[in-house]
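Here you go, one structure.
With one protein chain removed, the remaining protein chains of the complex are shown where they sit.
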Amino acid sequence: MSAAEVWTLSAAEVWALAPYLALAGGIALLLLAVAALRSHRLAFWGAIATLAIPLAFVPTALGGGTQIVDDVLEIDGYALFFFVLFSLAAIATAVLSARYLGSRATHRQEFYLLLTTATLGAAVTAGASHFATFLMGLEVLSISLYAMIAYPEEGHPPLEAAAKYLILSGAASSTMLFGMALIYATSGSLNFEAAGDIAAGERNVLVLGQAMLLVGVFFKLSLVPFHMWTPDVYQGAPAPVTGFVATVSKGAVFAVLLRYAIDADLLSSPAVGIVIAVIAVLSMVVGNILALLQTNLKRLLAYSSIAHLGYLMIALVVAGTAAGRALGVESGLFYVAGYFLMTLAAFGVVTVLSNETDDADQISGYDGLLWRRPAIAAVLAAAALALAGIPLTVGFFAKFYLVAAGVGNAAWGLVWALIVGSAIGIYYYLRIVFAMTKRPEDDRPLEARRAPWEGLATVVLLGVLIVLLGIYPSPVIELIRELGGP
Amino acid sequence: MLEYLWLVPALPLAGFFALFVTEGRLPDKIVAVIGAGSVGLAALVALGAGMEFVESGEASYAQVLWTWMAVGTFTPSITLYLDPLSLVMTGVITGVGFLIHLYATGYMWKDHEEPEGLSRFFAYMNLFVFAMLMLVLGDNLLVLFLGWEGVGLCSYLLIGFYHRDPENGYAARKAFVVTRVGDTLMAIGLFLLFRELGSLDIQTALGDAGGLDAGMATAIGLLLLGGAVGKSAQVPLQTWLPDAMAGPTPVSALIHAATMVTAGVYLIARMKGIYDLAPIAQLAVAIVGLVTLFISSFTALTQTDIKRILAYSTMSQIGYMFMALGVGAWSAGIFHLMTHAFFKALLFLASGSVILALHHEQDITKMGGLWRKLPVPFASMLIGSIALVAVPLTSGFYSKDAILLTAWEHDTGPWFWAGGVLAALMTALYTTRMMVVAFLGETKTESHDASRINMWGPLVVLAMLSIGGGWLTFSVLDDLLGAIDHIPHTHPAALVTVVLPLLGILLGYFVFSGRMNVNSLVESSLGGALRRFWQSGWAFDWVYDRAFVKPFLWVARVNKGDVVDLLFRITAAVTRGLHHIGALTQTGRLRWYAANMAIGLIVVVLIVASV
Amino acid sequence: MAIEVPVEQVLMVAAGLFLLGLLGVLVRRNIIFLLMSLEVMMNSAGLAFIAAGAKWGAPDGQIMFMLILALAAAEVAVALGLVLQISRRFDTLDVDAASELNG
Amino acid sequence: MILFVVILALLAAGVVAWASERLSKDAPRLVSIVAFGAGLIWSAALWLDGADAGGLYAAMDWPWIARFGIHLALEMDGLSLLMVALTMFLGIVAVVSSWDEIESGHGFFQFNILWVMAGVVGVFTAMDLLLFFFFWEVMLIPMYLLIAIWGHEEKAYASMKFFLFTQISGLLMLFAILALVYVHHGATGEITFSYKALLGTEIDPRIATWLMLGFFVAFATKLPSVPVHTWLPDAHTQAPTAGSVILAGILLKTGAYGIIRFAVPLFPEASADFALWAMLLGTVSILYGGAMAFSQSDFKRLVAYSSIAHMGFILLGVYAFNELGMQGAIVTMVAHGFSTAALFMMAGAIQQRLHTREMSEMGGLWTHAPRMGTMTLFFVIASVGMPGLGNFVGEFLALLGAFQENWLMAVVATAGIVVAAVYGLYLMQRSFQGTPNPDIASMRDFGLREMSVMAAMMAGLVWVGIYPQHVLELSNATIQTLGVLP
Partner (left out) sequence: MDLALFWIPAAVALVSTFLVITRRNAAHALIYLVVSLLSVAVIFFVLGAPFAAALEVVIYAGAIVVLFLFVVMMLNLGNTSVMRESRWLRPGMWVGPAILVSILLVTMVFLLSGLPDPGNTKGDMVGPKAVGNELFRPYLLAVELAGFLLLAALIGAYHLGRRYLEQRREP
């Protein structure tokens, strides 16, 4: 192996890697810039540029078809879909955070660096086809998140949330690593696909490894019974970061799980199928029930995210079968995209309405919002209804897609659980809407805090997208179909 | 004139419409003119049409107005059908109806609670006449049912005319609901009829009725009887009629004596073709009539309210009509219907004059010696009474006589005759009691007769009809309804029917004027119990109250919150409980969270280890 | 120097270490000890990778171990930063005492 | 095309109405009235113009979501036209009935009314199952808001209950729709939601029963039928008058329409097997609804329960599987729309004047307001089933039809007309008749505005009552094409 070979990457691989390289390079530049000039404005716009510029390389990367770089990173339409999704979510988070963090931290520059590294980690995770990249991507994301969650310089909740997340996530990561090691011990390769080719006799250890791997993944996806950190972390974390955790972190883990499930033929083991089904059903039911009477909006959304990830498992189960692969992946991607919009919108509203010290996380604080701030209230209503799966919002088609996938592949139990879960879910989503429609009890002048225009613009844009895709989802559906599966 | 037949129902309807739309803003005089005039005009048109019809010699005349609805083969049309039966009914309705309307213009002049009351009264009355005319003229059972329900509605509205008194409202609702029970049976009868014969056109259906098997015919006959029983206040649905006397007296005269309550008789007569095929049903008609006749005449004997006496009397007289139809005296039944309309309307109107003169005193025991002060009402009452008792040569005599003589010859033997005769005796007794107690004896109250021509005029006309109606119309009816089998009056049975009422009058006079002491009999424990039993109308109300009303009210009270909702409330409560339990698990304790992850790990590993 | 060892024995030892670490996480309240337990767990995963790598005679296991090493270092760095903040803001290292979010 | 334009026009009118709030508080309702008036004129014009050879008055078919073969297919045949015209008419009634009631948020109020109606028009014309479901749900949210914002004391509970019931049952329908589509897919290899394509699908009888039940439950809940009726009394009682009018007049009819258009024709055999049970439910509804109505002391609640009883006739008629029953059901839909809307309007008017719905606090109102008394009397009589008025025609035909099919059920159901008399007259007695309540000094009677609407509804009832042929002819065309009658 000569030194020349080490750096041989074909042009196609380079073009495929270009978005990632651009992002990584951007981070490096941003680090230098921030180190040299401690300016918030520079950091902010630098971060926006770092996140936006790589998007310009995506079309070319797509044009090159699927490229497996170094056997560790599979850059295909699927990975790039998530790349774009994560970048956009990160941009939204950056915009929302700018003013939010202003009153909570004297130095905001590092936050943008962490945001970009987290995005890089997530993007890599979504493209991982190998345990090394899986691990590294996920941990780059996680390590960044710990710091982002604990970012505010005062107050207990962010610290507590970060500590809980770090310790439990560390334990989960260890479990996952142990699982990977066991899989490697049976398969002899760290590549995802290798695990699929194991002889039947070796399944015992493999299955144990997969179980431990799944436990780690379930934790990151906050599925029952590995969900308990979720509400505490969501509540304690700064609102925009919560939005980021709820979307990008979950999305990345789901992306890699789906790819792993397909590459390693995970569902061929009936035991794994049962585990996923049980966990999914539990998540749908428990998540929704826990959210039922919750009075804290961030916690409520946390519980709701537990349920939503449970729903998403339907896509996984369907995609795991040969017959349902295409539909399952499509439904999963569409759901994730929709879920990103709704969740970001919801947490965006929380962010926009938060004041200098406290997050707007009490539902009672939303009383009469419709009459004070119709636009913001409309966005939150759209988000809540989308989460509930009501038509005219993207949430409906997302859920429709899942049910269609489930019904199409006779996953009756899961579909029923989804119906039951949604039924319970309607109650608490509507509670949010109802609170906003309340008439002010007395005639006190309605307080109208000034909302930051950039935050407002962001949430309104998200709200408009929720509704637009709720009316005409075809473009996104067609896009996803063209991208193809992992 | 026959082509203007549609005007007969249309005129009262127009009257109703005019009064309804103007919302009582018309002066009372114009209201009275519209109210009574529309019926009067209808009567004139009916007279003209009737005369033309009789002259034409046709068996029937049908005027098709429009097809009500057309659904598949179900195409009931709104058609007016004139034949002798409906002609007689139309005559009674418009004729007697007009007289009563006229009387009411006086009776109701100041006797209403609201300024627009008079207008409302005549609107209802006109609507009633319209509905009643549709009932008798409709050529389709559905149209008949329209009239049938319409008269029920107007009856409800008019009984509750004085709506501020909740008692009246109760009486009105009772009347409507009880008759609706009958209506329901009748509706079911219509369903069955349509299913079996494929049409609700009366003539078509009767024409095809030959194809019915006897059981079906009996079922239809009994169901229609159910409807008739309700509307005509026969046992067992008779309880509403005495309470219905809460309405203004002209209402009692028109609706609850002359016309509406006889609708059942009309229905059965109209559906003769069915009953011909169903002897059992026809026998049931006779039995219902006899039982009602019996029960109500005993009850009448113990009442003290003059209008309630007349109400029970009405029931018993309709019982005669039912019995007539049941024993096959079709013409005689209708004949009695007509004569009864005359004399009972007269009795009611006259009693109305008395009541008005006594400022709404209706208790006969508080009257007395009125004959001197109220001569015209007294004379009218007297004439009405003798017709009611069927003193020979009055109209009531001819009709009742015809019924009893047919009953004598009934296949089952003279049982119906015997019952009828006994009831005739009772009729004489209670009528005499009423007259004696109210009009003879000492004067007990102040009174002044304020009636004017529009009130006593109708009394006079009706009195003449009550006397002469019998032989005046006898031959006409014969032509129209087919000859009544006359049994010579020398027959022993006929003799009894002639003599018995007279005996009754004598007995009654002696007993109730105090010349014959029956106190010991009345005050014995058995006598007292019997009297109370009769007075309560044979305890029907008591039984119904406990059997139907109380349980229904109990259910309504207990289940106000809707027991079905419990199902959902419990579901919601369980879900909420689960939430609270679940929320307890979110302790915030890191080690507890980790422990749950460990448990989860164990479960997952155990699942994969065991599968 | 290297010897042949049944892989499952090594894996069992690794599992033992892993579970001891887990036990520590489950029992200890002091956040410092929790972090030490986490280190133990990660180290056990590293051991498992080394064992698996040794089974196949490939360097991949060692490479994964090195990545884990980096991860452990990174995590400890951030975690200890957090510990400093916690001890200042909560005035305790007891994770139960520093627990205000629940429900 | 025109149908879509009409729906869009209603939606746009909603936005205009909301925006016009700034001009004056009358502007929004004028916008509504103009919109509904134009809609009514348009329906009348279509009617006068007559149907084309296929029995259609208007039709369109655009692709919407190609992935699932979902089309924006709208068609208007006789039944649709009838229901749309009723919708437009009751729209006007609703606006007038809440003229004085709404104190704030005029624009948003009218917005919601117009959007409900837009959804309803969509429901009545959709020819694609998913589109139908879409509209089915679209009409929910504005209705929910109408109750939740402008409702009375228990609005939170009532609006939530309304939403949960309809939404949960709707989920079952969605499930059934998807399952049906996949059964069709299995048979033909084509994924389509087109109503006409799915009509003749061959389904395993056992599955067909379950799918039919999915539809039936959704429609029976909306109808509503015992035992899923309990949302209705609460929703009606708490809704603002316009809400009650729309709910009773139109929304309940969508359930009946759904049964006639979808549940029965899509699953003719399963429905025929189920007919006995459906008729039983109808009968129980008639009797139980009537008994419950009598139990109530709240004016609106009583009327609400009476609606349940009336809707029982629809079940009875439709499942009689003959022309008489079907026509009876349809006429009942129209007539009940008028009579109950009027009674709710009356309830609203009384509540607005006396600030109570408790009949124990009324009594003798006739003295103060003879016009209101007369109107109440008229519509009570209509709903009691007086011949000559529309309700009678419907109920008689339904019973007559049912009797052909199952005489026992029809006989028991006929007893319902006695119960109707009991509660109807009791309502009249306790509110308008009886001793005048001394606490009520005076009560404003109806004015020209209310009377003109009332007169229109009276005319409608009489029209349907004495010459229902217009209605029957319109619906007959549809009934014949449904292909479910022998």
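Just so it is clear, A, B, C and D label the chains in written order, and each chain counts residues from 1 on its own.
Here is the rule we go by: contacts are C-beta pairs under 8 Å (C-beta built on N, C-alpha and C of every residue); 3 or more make two chains touch, one makes a residue touch a chain.
As the structure is a computational prediction, the values presented were derived from the model and not from experiment.
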{"item": "Visible contact partners (per top-of-document touch definition) of the missing chain", "value": "A, B, C"}
{"item": "Of A:54, A:121 or A:470, the one touching the omitted chain in the full complex", "value": "A:121"}
{"item": "Residues of chain C (touch criterion as defined above) contacting the omitted chain", "value": "1-13, 15-17, 19-24, 26-30, 32-33, 35-37, 39-40, 43, 46-47, 50-51, 53-63, 65-67, 69-78, 80-85, 87-88, 93-94"}
{"item": "In chain B, positions touching the absent partner", "value": "595, 598-599, 601-602, 605-606, 608-609"}
{"item": "Chain A residues touching the omitted chain (full complex)", "value": "1, 5-6, 24, 27, 31, 69-73, 107, 110-111, 113-114, 117-118, 120-121, 124, 132-133, 136-137, 139-140, 143-144, 146-147, 150-151, 153, 182, 185-186, 201-202, 204-205, 207-208"}
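One rule holds in what follows: only the chains that are shown with their structure count from here on.
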{"item": "Chain centre separation in whole Å, for chain D relative to chain B (CA means)", "value": "37"}
{"item": "Distance from chain B to chain A - Cα centre to Cα centre, in angstrom", "value": "78"}
{"item": "Multi-partner residues of chain C (at least 2 other chains)", "value": "22, 25, 34, 95, 99-103"}
{"item": "Touching two or more other chains - residues of chain D", "value": "none"}
{"item": "Contact footprint of chain B on chain D as seen in their complex", "value": "161, 226-227, 229-230, 233, 288, 291-292, 294-297, 322-324, 327, 364, 366-367, 370-371, 374, 377, 381, 385-388, 392-393, 396-397, 399-400, 403-404, 407, 410-411, 414-415, 417-418, 421-422, 425-426, 429, 432-436, 466-469, 472, 476"}
{"item": "Chain C residues touching chain B - in the complex, by the definition given at the top", "value": "22, 25-29, 34, 95-96, 99-103"}
{"item": "Touch list for chain C against partner chain A, complex", "value": "7, 11, 14-15, 18, 21-22, 25, 31, 34-35, 38, 41-42, 44-46, 48-49, 51-53, 55-56, 58, 60-61, 63-64, 67-68, 71, 74-75, 78-79, 81-82, 85-86, 89-90, 95, 98-103"}
